[in-house]
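Yeah, one chain of the complex is gone here, protein chain that is, but the others are all in their spots.
The chains carry the letters A and B, assigned in the order they are written, with residues numbered from 1 in each.
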Amino acid sequence: MTRYVLGRLGGVVLILLAVCLFTYLIFFKLSPDPAVMICGKTCTPERIDSIRTVLGLNQPLLTQFWEFLSGIFAGRDYGSVHCSAPCLGYSFQTNESVWSMITARLPVSITVAVGAAVLWLLVGVIGGLVSAVKQGTWWDRSAMGLALGGVSVPNYVLALVLQYVLVVKLQVLPFPSAVSFVDNPAVWFESYLMPWVVLAVGYACLYARLTRSNVIDTLAENYYRTARAKGLSGALIMRRHALRPALTPITTIFGMDFAGLLGGALITETVFGLNGIGKMAADSIAKNDQPVIMAVTLLAAFFVVIGNVVVDLLYTALDPRVRVVSA
Amino acid sequence: MTLLKVQGVTKEFVTRGDGAMARKSTFTAVDDVSFEVELGETLAIVGESGSGKSTTARIAARLLEPTKGSVVFDGQDVTRASGKELATFRNNVQVVFQDPFSSLNPRYTVERIITAPLTYQGIAPANGRRAFTQELMERVGLNPDHCRRYPAQFSGGQAQRIGIARALAVNPKLVICDEAVSALDVSIQAQVLELLMRLQRESGFSYVFIAHDLAVVRQIAQRVAVMNRGRIVEVGTRDQVFGDPQDSYTKTLLAAVPRINPEWDAKRRQAR
């Protein structure tokens, strides 16, 4: 088991290195010259040269990449400025350290992701379950119809509609802002509510449909019939012989979806003006702020890859059929 | 005349073992198996699950390539045959599978299914597809008026007859039956066995008959090979293997077959 985990982590490092290299090539070699971008309007050839030297742009490509990589682990120097590890460079726009930009915004993105995940899991799984049990009834049909509709609504549309109705017209909610929980829990909750709902709707609908079909499949399994023939109580049958088998595969999908969200909910954060990783990504792309784009891409890749490993390990723990038979 | 000669055939599969984290290992499904089939005879290969009988059949039909050993058909080594050579082989060797429904395309009509082997070989029947199909359907005991129907509109026994008709469309010299009657009810099973034997008498081709049911094998085979754990443990004429088994596994297998109380059976026959 330990060997397997170590092997997987080794794989993770290789994948992240590859992602680093590709994003580096794409953003630093294929986009406009960074020195020109930083230099701005009042620019002289001498200044461009000096910027190139400071950023190391006149070095061979591999040396540049190596500098970038070692900066992450050991820090690096830009001329006289020292950037301590983990160094992801400085924003071309604000001159701020990219790492401190990320650490400042990550809590917002995590709050958005965790809140939305809790919401969609509760609504999706419970809704799907009730639909499965009441299969074919009006509840089932309307819930599944609604779910189909919900999946199809783009979340920027939903975000704008909600904002217009709840904030502008009815004025029941404040305009979202990243209030910290410690300062004012009530306002914190109110301001995050809309982003959570907007983000959760699509997933909740997807999970409801998935849960429903998984549960219905499980109810047709022979072992479910066995459980009934054994005279077990309804609650025990439901818990062990319907829910456990039906929900285990959903954990895998959830792990992947959640990891994807940690890298920032681009549209939702932007629409609600929440200063998270997603909004930072959108801003940096708009302004071609290469160090920031690069960092956001790496961060997203990091979450997805780690999420993958966690899901695999979790699955071996949850499904005995893929567990190692210890000798 | 020896039609099919399987020599020292071994098939290894690479498995990942139990669990996601197990290491790769090789599993020998068929281990140094040799047998011959004469033109016009029926050789049965019997064994329990995991004995390697189906893998052997698949290798003989060139649906799998052996790891070691050779398959010689009609004097030609076809072990690594490809292209035209393989096409000729496919023309001569046909397979009937266990589950008739999953081996017939549900979206094709019976006519299209039965003439498919001809289509692949680029042969057009002299009297036209319709007449050709109807003739074959009649031969296997199906109503020729049903040639425009789809597989789902037939019963299990009828669907298996469609599979047999498809195998016969190219006039094969060898038909490999892989558990061809196992999925059928007893009464239907008896009829299909009857049909298989009649077709052989009419056309003189050979069967390799893969089965786990020894009583069925006893009905249809002239020679029997018994497989256990990838090896042939005994091969001989039907009467040798059933009447005077030499190998201990064959003896166990024969003893395990459930029998209708012989006294009752005899009494019933007398009363008739």
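Descriptive notes on the structure:
Just so we're on the same page, a contact is a pair of C-beta atoms (placed from the backbone, for glycine too) under 8 Å apart; a residue touches a chain by one contact, two chains touch by 3 or more.
The working rule: contacts and distances are computed from a predicted model.
For the chain that does not appear here, its UniProt entry gives the protein name "ABC transporter ATP-binding protein", which is one of "Substrate import-associated zinc metallohydrolase lipoprotein", "Cytochrome bc1 complex Rieske iron-sulfur subunit", "Ubiquinone biosynthesis protein UbiV" or "ABC transporter ATP-binding protein".
Shown chains touched by the hidden chain across the complete assembly: A, B. Within the complete assembly, A:Leu236 is the residue of A:Leu61, A:Leu122, A:Val165 or A:Leu236 that touches the hidden chain. Of the options B:Val9, B:Ile59, B:Leu199 or B:Leu214, the residue whose C-beta touches the omitted chain is B:Leu214. The chain not shown here touches chain B at positions 18, 48-49, 156, 185-190, 193, 212-216, 218-219, 242-243, 252-268, 271. Residues of chain A that touch the chain left out of the display are 221-223, 225-234, 236, 240-241, 244-245, 248, 318-321, 325.
As a convention for this text, only the chains that are shown with their structure count from here on.
Averaged C-alpha coordinates put the centre of chain A at 54 Å from the centre of chain B.
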